[in-house]
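Note that one protein chain is taken out, while the other chains of the complex remain in position.
Naming follows writing order (A and B), and every chain is counted from residue 1.
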Amino acid sequence: MALETSVIEDKLTGKFGDKVTGFIQIKDILSFEVQPDAMNDVMRFLKEDALLRFNFLTDVCGVHYPDNDVDRQFAMVYHMHNWIDNVRIRFKSFLNGEKPEIDTVTNLFLSANWQERETYDFYGIIFIGHPQLKRILNMDEMVSFPMRKEFPLEDGGRTDKDDRFFGRKPDNVNNN
Amino acid sequence: MSKSTDIKIVDAPPGVEGSGFFATKLDTVVGMARANSLWPLPFATSCCGIEFMATMASHYDVARFGSERMSFSPRQADMLLVMGTIAKKMAPILRQVYEQMAEPRWVIAVGACASSGGIFDTYSVLQGIDKVIPVDVYVPGCPPRPEQILDGIMTLQDIVRNESVRRRSSPEYQELMASYNIT
Partner (left out) sequence: MSDLLLPPEHRYAKMIEQKQNEDGSELSILNLGPTHPATHGIFQNILLMDGERIVDGEGTVGYIHRAFEKIAENRPFYQITPLTDRMNYCSSPINNMGWWMTLEKVLDIEVPKRVQYLRVIVMELARIADHIICNSVLGVDTGALTGFLYVFQYREKIYEIYEEICGARLTTNMGRIGGFERDWSPAAFKKINDLLEEFPPIWTEFENLLMRNRIFMDRTIDVGPISAEKAMSYGFTGPNLRAAGIDYDIRVAQPYSSYEDFEFNIPVGKSGDTYDRFCVRSAEVWESLSIIKQALAKMPEGPFHANVPDYYLPPKEEVYHNMEALIYHFKIVMGEIPVPKTEVYHAVEGGNGELGFYLITDGSRTPYRLHFRRPCFIYYQAFNEMVRGQMLSDAIATLSSLNVIAGELDA
C-alpha cells in the first residue's frame, strides 16, 4: 500500500494549516516549507502518526542565502525517510539572518545531536534546547562561522601561495 | 622462494681490516647502524595512511628496510612519518609528538597534504607541516604509491648514513630548532 504524496499533503495541511506551505515534488522527493516555530511539532507528527510513519531522520543541514530578505536568510533542511512505505520527504524552515534560532529535534531523534552541532559550527544557528551546543569540527577558539557565504575559503594569512597563479586577485597582472 | 644466498646484507664501510679487528670512522658505523634500523612512528591521518598500510603489508614490506617495529610511542621511535592532512586543530598535537621524540629524530612528510597542504587550500588545513616542525624528506603524491614512500625512506637512509654524529649539537641545528621555537 503505497503512501501517496497527496495523502501526506492532506494530513499535514489538515493538522497544521498554513504553517506548512509550498508542497512541491522535486525529482523524486516531496518537499515543503514549515514555519520555524512549528517545525518540532511537524516532525513529531511525521514520526508518530500511524499512517505517515517517517521513522528515520536521514539528514539535517543548513543553507545560507545572503541575498534573501533578512527573515529568510538561513534555511534548515531536514530529510526524513519512511522505511515501511519507502518514501522520502524533505522540509525546510527559513530563519532570520540576524538571529537564527530554531527548536532542536534531539528529543525525537538522537542522531540530530551531532548534526545540529555541525550546523551550529558552520552557520551559527542556535538550537533551542540542545543539550550540548558547542563546536564540533572546527577549532573551539574560532569565533566566526565558516560556511556562511561571506567567509573566505582560503586562509588569509598563508604566505606560501601566490594568489595571482590561482586567479584569486581582482587584478592578476599587477598583483592587487 | 628466495634462497639465503640471494639475500644481500649491508656492505661493510671502507676501513682498515685485519684479523680480528676492523677500524673505520665512528660516523660511518653509527650512520650505517642508524640508517638500517629506522623505527617509524606512523602518524597516519588520512588516505596516505592507507597507502602506508599497503607499504607495511607483505607486498611492499617496509620491514626489509629496517622498519620492523612500528612504534606508536614517540619516545621509542626514530622516524616520524606524517601521512595525511594535518588540520590546524591537529598541529599542536603533532608538535607535542615531535617534541617528545628523543634525538636523533627525523621527519618524513608523506603526501601532498603533509608537504604543503595538498589540494586543501582552506581555512582549516595547515599548509604543510614544515610550518610547525622541521622536515627532512618530502614525498609528494596524492597518495604516493608505496614505491614512492619506500623511495622517501631510502632517501632518508642516505641522509642518515652520511650524517655527522655531531650534527645535533652544531650551531646550524640549534638555529633550526630555535626557528621553530623548539627548545
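Please note the rule applied: a residue touches a chain if its C-beta (ideal position, glycine included) is under 8 Å from a C-beta of that chain, and two chains touch if they have at least 3 such contacts.
No experiment lies behind these values; they were computed from the predicted model shown.
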Residue ranges of chain A at the interface with the undisplayed chain: 26-27, 29, 31, 55-59, 61, 63, 77, 79, 83, 86, 88, 90, 109-111, 113-115, 118, 122, 131-140, 146-147, 151, 153
Touch residues of chain B, complete complex, unshown partner: 43-47, 49-51, 53-54, 57-59, 70, 72, 84-85, 87, 89-90, 93, 97, 119-120, 122-125, 142-143, 145
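As a convention for this text, only the chains that are shown with their structure count from here on.
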Inter-chain centre distance, chain A versus chain B - centres from mean C-alpha coordinates, in Å: 45
Residue numbers on chain A that touch chain B, as the complex places them: 138-139, 146, 151-155, 158, 160-161, 166
Contacting residues of chain B [partner chain A, same complex]: 88-89, 116, 121-124, 127-128
